[in-house]
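Removed: one protein chain of the complex. Kept in place: all other protein chains.
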Amino acid sequence: MLDGSSVDPMVVRPFIIRRFVKESHDTFSFGLEPMVGDRDFRFAPGQFNMLYVYGVGEVPISISGDPTKPLSLVHTTREVGTVTRAMRILKVGDTIGVRGPYGTSWPVEEARGRDVVLITGGIGLAPLRPVIYYILAHRERYGRIVLLYGSRTPEDILFRKDLERWRARFDVETHLTVDRASGSWRGNVGVVTQLIRRSPFDPLNCVAMVCGPEIMMRFTVSELEKRGVPYDRMYLSMERNMKCGIGLCGHCQLGPSFVCKDGPVYRYDQLSDIFIKREM
Amino acid sequence: MGATPTAAVLDAGNLQQLLDILQKQNYQTVGPTVRDNAVVYEHIQSVEDLPRGWTDEQTNGRYRLTHGKGKKFFGYVHGPNSWKKFLYPPARQLYAADRMKHRFDVVAPEPSGIKPALIGVRACELAAIMVQDRVLMDGEYIDPEYKARRQNAVIVAVNCTRAGGTCFCASMNTGPRVQEGYDILLTEVVDSHGHYFTVETASEKGRAIAAQLATSPASEEQLAAARQAVDKAARQMGRTLDLTDLKDSLYRGFDSIHWEKVAGRCLTCGNCTMVCPTCFCVNVEDTTALTGEQAFRIRRWDSCFTVDFSYIHGGSIRATDYSRYRQWLLHKLAYWQDQFGVVGCVGCGRCITWCPVGIDITEEARAVKG
Partner (left out) sequence: MENLERILQEHPFLEGLKKAHIELLVGCASNVAFKEGEWIFREGEPANSFYFIRHGRVHVQTHAPHTGPVVIRSREAGEVFGWSWLVPPYKWHFDARAVEVTRAIALDGKCLRTKCEEDHDLGYEIMKRFALVIAERLEATRLQLLDVYGNEINR
């Protein structure tokens, strides 16, 4: 049954959990390897997989690993619902069902020769991490690289080791900020959108990739616009309820588009009319 | 496609031949029958199962079957069912997962191999099937079971010779005359020549079946009688939906205050989505066997009127009633055009009939268009 056109795209492949990392009190990452068959899992930065937990359900999770290392398939998520809660108590050696990768990707090719501005908040750093891996692996192709990351508190910061590494590099501008902090935090405090104003990038020759809560993205777009970044150089990743990931279940509709196949990554000039509509 | 209809006539008394031929070829014959005071689509064995003599009265929020003096097999218009339940079943197992300690294997069901013969498909319903084709088998990802059933299916269409009280297919350009997509097309006529069907075919499959029927060549008079009966149905139709500037005017009406007015009546029950022949949204459910050693994923029809439909961590995108009604209407009439290149409504009027408070999509669209 598992060959030819009769294969139901809703059917998952079993993968084994090889690594499990707690990132913060409610976020975690895991590395997967297929139970049988080809280990090579190619994906483009920004794409997601549908992940199935035995008997519990299936959810879309963005791929957070390195696209230049297709042998290691990594996802990062936050414990927010029934399925992700069940995922969090899985262990190395357990099985997860995988289908994908699905959806559109970040414009790493279009960004060649330009400054790259990555603006992210909360768990939104996870779908952008593959971009950072990719552009750092091809550093010479890009102009300045600016990473602005906002988190709720210092304890919620994701990927601390990566961030330390990126902050230590002279060819990446990394700025962190938190919305609230106790007295012991010595870094930036304030919303991530405030960092945009002072960031060193050329607004007319950059590509901005934005991923975070919708409201944070709305404020981000407005700050980028103030800097003079054109709409067709801004890219946003959207999130909706998804049951299939392939445009058949109808749940992820956002006006005329399906977030699972027309998104999750949208170029903002193609999204601007519907992005501001409430409850669309 | 483009085949010249062969003009033949089948005496109504020989209609059983059609079912016999189809059943002999291992088709599951499904068609209209009366159950619970409504015409529903079920498996049928013989012409005795057909709703002979029954007609329906339909208007906003109202459906009544009456048994009149007529003897037509297809004198009703339609009931709450559509054919999608045979092509895209309301519930279907996607796969089972068999657990062995901390691992599991995935077992997908074999394709069902079902060959449905749909008897009595109306023009709007055929249009709806072709709308669903675009969604479920013409895109990048397909539903293999839908595609298999669709390819295996025989469609015996029937022209409407009477308009229902909530019909508006004429204004949607989807009926009442069946234009394409059928294998065999019947038009039922009762006149001075008797009770007969004109028989047209539009596919090899249809021609092969029709060739086995005891037909006789149709006279000009008989063909004219059939044509006139369908023309009459078109004239009878009381409701219209204006397609002019439909999409853009509805987009412009996104923030219309009218949505809140409709929501004042709408119960968000989802009936309209269940009776709609083009609605395709589904949900997936997980169940586990009592032993815990097997889990199943089951796909079910879903409705965009539920709060859960758009739920993401902590809340729903469409939390208000009016936003969900708006989603349904705008999806049918506007978004669908951008998504699939056609309007998602075929004008069958079921959502008007089966709405418990009688909301009329044609009126609401008109109000929002302004």
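To keep things simple, chains are lettered A and B as they appear, and every chain counts its residues starting from 1.
In this text, a residue touches a chain if its C-beta (ideal position, glycine included) is under 8 Å from a C-beta of that chain, and two chains touch if they have at least 3 such contacts.
Predicted model, so just to flag it, every value in this text is computed and none were measured.
> Of the residues A:Ser29, A:Thr174 or A:Thr193, which one touches the chain left out of the display?
A:Thr193
> Please pick, from B:Ile317, B:Leu330, B:Cys351 or B:Ala365, the residue that touches the omitted chain in the full complex.
Here the residue in touch with the unshown chain is B:Ile317.
> Hey, which of A:Pro14, A:Pro107 or A:Gly122 is the one touching the hidden chain?
A:Gly122
> Provide the residue numbers of chain A that touch the chain removed from this figure.
Those residues of chain A that touch the unshown chain are 80, 121-123, 150-152, 156, 177, 179-183, 185-191, 193-194, 198, 212-216, 219, 278-279.
Here, only the chains that are shown with their structure count from here on.
> Counting only Cα atoms for the centres, state how far chain A is from chain B in Å.
Taking the mean C-alpha position of each chain, the two centres sit 40 Å apart.
> Given the complex with chain A, which residues does chain B contribute to the contact?
94-95, 97, 99, 102-106, 108, 110-111, 135-136, 139-145, 148, 254-255, 280-284, 286-288, 292, 295, 297, 299, 302, 304, 309-314, 317-320, 323, 326-327, 330-331, 334-335, 337-339
> Looking at the complex, which residues from chain A come into contact with chain B?
1-2, 5-14, 16, 35, 52, 54-58, 78, 80-81, 91, 93-95, 97, 239-241, 243-244, 246-251, 253, 255-258, 261, 277-280
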